[in-house]
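Shown below is the structure under consideration.
Showing chain A:
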Amino acid sequence: MNIHTYEKLWLIAAMVLIVGFIATITYGSVGLGITMVGDQQDTVEPTELDDERFSDPRVAQVGENEYEAYVTAQMFSFQPDPIEVPEDSEVTFYVTSRDVIHSFSLVGTNVNTMVIPGEVAEMTVEFDEPQDYGVVCNEYCGPNHHNMEGMVHVVPEDEFDLTELDAEAPDEVETGDDIDVTATVENRLLDPIETTVTLEIGNETVSEDVTIDGGETDETTFTVDSAQLGEGDHEWTVTVDEHTDSWTVTVVDELEDGDADDDADDESNENTDAGDDTDGGENGTEDETDTDETESDASGGDDE
Partner candidate 1 sequence: MRISKGALLIVIAFIAPLIVELRTVLAWVNVELTLLESAVLGIGLIGVILVWALWPQEGTSESAG
Partner candidate 2 sequence: MTNTYIESFPAEAKVVRAAFYSSFLALAIGGLFGIIQTLHRTGYYRFMDSADYYTVLTAHGVLLAITFTIFFLVGVFTWATTTSLDRPVEDIRFTWAWYGLMVLGTVLTAIPIFAGFTDSEMSASVLFTFYAPLQGHPLFYFGLVLFVVGTWLAGVDWFRSWWAWKQEHPDERIPLPTFMVLTTTLMWYIATLGVAAAILLFLLPWSLGLVESVNPLLTRTLFWFFGHPVVYFWLMPAYMMWYVLLPKISGGKLFSDPLARVVFVLFLILSVPTGIHHQYLDPGIAEGFKFIAMTNTMFLLLPSLLTAFTVVASMEHGARQRGGTGYLGWLKALPWRDPVFAGMALAGLMFAAAGFSGMINAGMNINYLVHNTFWVVGHFHLTVGTAVALTFMAVTYWFLPQVTGKALWSRSVALGQVVLWFVGMTFMSNAMHRGGLLGIPRRTAEPQYEGFEFEAAVGSVGELDAQIALGGALLTLSLVLFFANVVGTALNSRSDDLPANEYADTLSGPSDAPLVLDNLKLWTAIAIVLVIFAYSFPLLSIIERGGLFGPELTELPVSIGLGLEYLWVTTVSTVTAAGETAITIIAGVSS
């Protein structure tokens, strides 16, 4: 075959270019360690997702600065949302879909993967500075695809925790009985945390400092005298850092109706004492009777 000289030169240049590209990409993989989303993970059943990662999508700490994020994508949301991780951390995302193909893509970064039902995408990312990243689904997944978004918050070290709070109290008690509010606080970090568990009920605030070891769960029980609360619905809220849990307890008096509560307002017990006790001290509260008695309003803790 008769090839013109210029053509030969061009051919050589083209080959050099091609080999150069391949070398660049190989350097990216081997030298810089940019790995591809691959087949490291076993398959899952998309409609069940009952393994311990995806039945509870969340962020988990696995090492000093290492975290794993178990994320599910479904029409038309991500779970968890937002995803919170600390600065200077290395986070491995495990992402799967409950229904169709989606993507999990951090806007403006190269954190980007397809999310295919049955497959688990694994991607390790290093986050430095605190910053908020938008997450989009960039694969068409149905008529509301454009509404599928999420957030990744990279927060300062000291604002980060992996605390799970779950508080429980009876829904209804008889006047005179104690109300036990139990706050279960799980510290999913590896290191211990010191924090304060606070209960607000009626006008009363009770709190207790706790120290929870890494991976441990602490139970704090606050006991409230229902008589002091008085009859009616009372909202309560348990707070640990910025986590809250709340519900309503109803105090009923089957024997007498109406005014069993008048006296409650005079005495506001010092809950702070109770807070010192390590295991769920007792405490007093004050009512906030919404039903009758104008006087109870007046007493409603403006002196606190």
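One rule holds in what follows: a residue touches a chain if its C-beta (ideal position, glycine included) is under 8 Å from a C-beta of that chain, and two chains touch if they have at least 3 such contacts; residues count from 1.
With respect to how the candidates were assembled, all candidates are chains of the complex that A comes from, given by their letters.
Since the model is a prediction, treat every value here as computed from it, not as a measurement.
When you check 1 or 2 against chain A in this complex, the one that touches it is 2. Note for the complex: chain A touches candidate 2 at residues 1-4, 6-7, 10-11, 14-15, 17-18, 21-22, 24-25, 28-29, 32, 34-39, 41-47, 75, 95, 98-101, 103, 105-122, 132-134, 136-147, 149-151, 170-172.
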